[in-house]
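Only a single protein chain was left out; the remaining protein chains are all shown in position.
The letters A, B and C name the chains in turn, as written, and every chain counts its residues from 1.
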Amino acid sequence: MDMKVQKAKLGLKEKYRLMTRDLGWTPSYQPHEKLYPYAAYEGIVIHDWDKWEDPFRLTMDAYWKYQAEKDRKFYAIIDAHAQNNGHLNITDARYLSALKIFLQAISPGEYCAHKGFARAGREFPGVGTQVACQMQSIDELRHAQTQIHALSSYNRYYDGFHAFIQMRDRMWYNSVPRSFFDDAMTGGPFEFMVAIGFSFEYVLTNLLFVPFMSGAAYNGDMATVTFGFSAQSDEARHMTLGLECIKFILEQDPANLPIVQRWLDKWFWRGLRLLSLVGTMMDYMLPKRVMSWAEAWEIYAEDNGSALFKDLARYGIRPPKGWKDAAKARDHISHQFMLAFYQWSFGTAFHGWIPSEADLDWLSSKYPETFDRHYRPRWDYFKKLADAGTQFRNVGLAKLCQCCQMPCVFTEPDDPTLLCHRERVIDGHRYHFCSDHCREIVEHEPEKYVQAWMPMNQLFQGTSGGGGIENWMRWVNLVDGKDNGDFVGSRDQRNFAAWRGMATSNNGT
Amino acid sequence: MAVVALKPYPLRPVDGIEHYHGDQLVYWSWDHHLMFAAPFITCPSPSTRVVDFLEATIRPLIAADPDADRVDWTCVEWIRDHEPIAIDVGKSFSENGIGHKDLLRFRTPGMNTLCG
Amino acid sequence: MSQVFIVLQSNEETRAIVEAIEQDNPRAKVTRQPAMVRIDAPEHLVIRRTTVEEKTGGAFDLQSLHINLVTLGGHVSEDEDELSLSWNH
Partner (left out) sequence: MQIDLRTVTIEPQRHAYDHLEQRFGAKPASRYQEASYDIQAVENLHYRPTWDPEQQLYDPDLSRVRMRDWYAIKDPRQFYYSSYTLTRARQQDTAEANFAFVESRGLSALMPGELTAQVLALLMPLRHAAWGANQNNTLICGYGFGTTFTQPCMFQAMDQLGIAQYLSRLGLLLGDPESLGAGKRAWMVDATWQPLRHYTEDTMALRDPVEVFVAQNLVLDGLLYPLVYEHLVDDVLSARGASCVAMLTQFMSEWGSETRKWIDAVTKTLAAESADNRAALCDWIDRWLPRAALAVLPIVAIVLGDQAQSAVEDQMTDFAGRLGKAGVTR
C-alpha cells in the first residue's frame, strides 16, 4: 500500500519564490513593452528583475490572518471609543485641531498612495516588486479608511471634520499635500516608488506616526493612537520595501545613480515641506507633549537618516541636497506655521490660538537658540492685541510657492529675520518659490509645475466659488464662526467644557 | 531642463495675465516685518496709481504692526527680484513697469520692532 | 557607529518579545514611551524565535511580529528562525 512519503520541507525563501515570483512569465503573444508600457521612459535601466530581494515574505494567507487580527483590535477599540464618549477623554479640545489637519490633509494622501501603488503594482515588470506594491496598495486603502472611521465619531460632536472631502480638493492649505501626491503619481512608476516608497516612507514618515501618535496616547486619544500604530505596523513593511527598491535600482545599472539622486533631492525636500506641518502639531497642538519637533527630528531624521545615507554611500548616493537647510530650519518651522495659522484662522477649518505662558516657557526651553529671540516677542505682541480686544487677523492672502504650495512663511536659511524670496522667469512667465530647493525642483521640470492649481491665484481668477470670501467659504464647505477662528470662544471649546462638566457631575450623584 | 515624459509634454502655464479680467497679480513683502506670516498676494489694475493702491489696500493690511504708522511710501526702499528699483508711487503700476506677478519688497531701515 | 532600531507597541504580547531581544542583544537599549517600546542597538539587532518561545512557553511565528510592530530602521533579513536588522557599513 501507499505510504505517505514525508516530503522535504521547503524553506521560507524557496516556498515564497514558488508562491509569487514563479507566477509570472515572459509574454510571447504581445510584445513586452505593450504589457508594461511605462517601465522604460524614465531612463531607469533594469537588467534582471530576478535580482529583486523580497523583504518580508508574506503570502496572502498570512497577510489576511495578521491584518484581520490588527483590524479586529482596531475596530474593537474605536467601537468602544464611540460607545463610551471616548472623545471626552482627550486632555483638551484644542488638541482636535491636529486631528482636523490629519483628516483633511493626510488621509486623502493615504488614498493617493493606494492608487499610486496599484498603478506601480501593475506597471513594474517584476513579479516580486508588483506583489509588494499591491500589498502596499491595499494597506494604504486601509489607512485612509481606518482614519476616516476613527475620526467619524469626532465629526459627530465637533466642527472642522465634516467637509474633509470637499476641502481635500478645494481648501487652500490642502493643495500642499494634494500637489505632493499628485506630483508623485504623475511621475512614472520608478519615481513614484522613490518618492513615496523610499523618501516619504523610509526617510520621513517615522516623524509623522511615531512621536505624534505616542503624543496622541499621552493626550488620551485612544482612537488616534490606535489607527496610528496600526497603520505604522504596515509602514514597517513599506519602509523595508522602499529601501529594498532603492538598493535594487542602484545595483542594476550605474546609469540609474544620477536619476535616483535627483529624485532623492527632490522628494526629500517635498516631503520635508509637507511633514513640517507635523512639527506644528507636535509643538503646539498637543496639550501634553512627549517631545519637541526638534527632538523628534534629531532622533528620526538626523540619527536614523544619517545611518541610512552612510549605508547608501557605497552606491554613490549622497545625502539629499536640502539636508543642511532642513537641519537649519528645524528650530524655526513649527513656530512659523503656528504663527501663520493663528493669523489666518478665519480661513482654516481648524482653530488657532495663542499658546499659554506655560506653553511658551516649554517652547523656550526646547528651542533655546531661537524661540525667545525670534518667536516669543511675536506671540507676546499678539497676546497684547488680543487682551486689548483687537485680536490680530491677517486678512491679506498669502503668496504661495509654485512647487510645494506652502504660503511662503519660511525665512532665509541664515537669516531668521527675513523671509526667503526666490523667483524665476520661465518662458516669459514669472514664478515664485519658498526656497532654493523648491526653485530647483521646478527648473528641472518646468512643464509640470507651471500647470499647478494655485488656490490663492485661483481666488483672484474668480474660479473658486465665484469671487469674494463668502462665496469661497460656501464653495469649500467652511462654516464661518464654527469651523474657523480662534479656539478661545469656539463652539468646540464650549461644548467640550460643558460635556466634561456633565460627566463629572453625573459621576458625583 | 525638461520634464521626462513618454509623449510630448507641452509647457502650458495656467496663470497668465489673461485670466485676471484686466487686472494683474502683484505680491508685496515688508522686509524684517515677520508679524505678517507671508508676502501678500494682491490683484490691482495696472492703471491704478501705486500710492492709491498702497493706501487703500496695503496700509490696512499692515496696520497691526507697531511700525505701520511710521511708514512713508515716498521714503521706503523698493526691491524687485533682489535688485533695488525706483518706484514713483504717484504713477500707475504700468507706468512704473510693474508687471504681472512681480514681487515688490519694501524696506524701512531702522524699523524692526518685532524682529530683533 | 550607526544604530538600528525597532519599535513595538507596548502590550502583553510584546512583553516577551522585548525580553527576548534584551537577552539576545546585550548592547540593546530599551526606551519606554507612551504606548510604545523603542529598542536601539549598535549596528545589529536580532530577534530569535526560540528565545521568544522560551519566554512564552508557546509556539511563536516570527511573521506575527507584524501585528505589534510600529517601525524599524536598518536592513531586514528574515527566515523561519530569526529576524535581524543591520547596516552594511
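Criterion: a contact is a pair of C-beta atoms (placed from the backbone, for glycine too) under 8 Å apart; a residue touches a chain by one contact, two chains touch by 3 or more.
Everything numeric in this text was worked out from a predicted model, so none of it was measured.
Asks: Out of all the chains shown, which come into contact with the hidden one?
Replies: Within the full complex, the chain not displayed touches A, B.
Asks: Which of A:Q166, A:Q252, A:T417 or A:N471 touches the chain that is not shown?
Replies: A:Q166
Asks: Using the touch definition up top, pick the residue from A:D22, A:D387, A:D415 or A:D480 that touches the left-out chain.
Replies: A:D22
Asks: Name, in rising order, the residues on subunit A that touch the hidden chain in the full complex.
Replies: 2-5, 7, 10, 14-15, 18-20, 22-25, 27-30, 34-35, 37-38, 41, 59-61, 63-65, 67-69, 71-72, 74-75, 83-86, 88-89, 108, 111-112, 114-115, 118-119, 121-122, 127, 130-131, 134-135, 137-138, 141-142, 144-146, 148-149, 152, 155-159, 161-166, 168-170, 175, 178-179, 182-183, 185-188, 448-449, 451-453, 455, 458, 477, 495, 499-500, 502-504, 506-507
Asks: In terms of residues, what is the contact footprint of the unshown chain on subunit B?
Replies: Given the touch definition above, subunit B has residues 3-10 touching the missing chain.
The working rule: only the chains that are shown with their structure count from here on.
Asks: Using Cα averages as centroids, what's the distance between subunit B and subunit C in whole Å?
Replies: Each chain reduced to its C-alpha mean, subunit B and subunit C end up 56 Å apart.
Asks: Between subunit A and subunit C, what distance separates the C-alpha centroids? Give it in angstrom.
Replies: 27
Asks: Where the centres are mean C-alpha positions, what is the separation of subunit A from subunit B, in Å?
Replies: The answer is 32 Å.
Asks: List, in ascending order, every residue of subunit B touching at least 2 other chains.
Replies: None at all.
Asks: What positions in subunit C touch 2 or more of the other chains?
Replies: None at all.
Asks: Going by the contact rule at the top, pick out the subunit B residues touching subunit A in the complex.
Replies: These residues of subunit B touch subunit A: 1-6, 9-16, 19-21, 23, 25, 27, 29, 31-32, 34-43, 61, 64, 66, 81-82, 99-103, 105, 112, 114-116.
Asks: In their shared complex, at which residues does subunit A touch subunit C?
Replies: Contacts found on subunit A: 11-13, 55-58, 62, 66, 69-70, 206, 209-210, 213-215, 217-218, 225, 229, 232-233, 235-237, 239-240, 243, 290, 303-304, 306-308, 310-311, 313-314.
Asks: Help me check something: in the complex, which residues belonging to subunit C touch subunit A?
Replies: Subunit C reaches subunit A through residues 2-5, 7, 9, 33-36, 63-64, 66-76, 78-80, 87-89.
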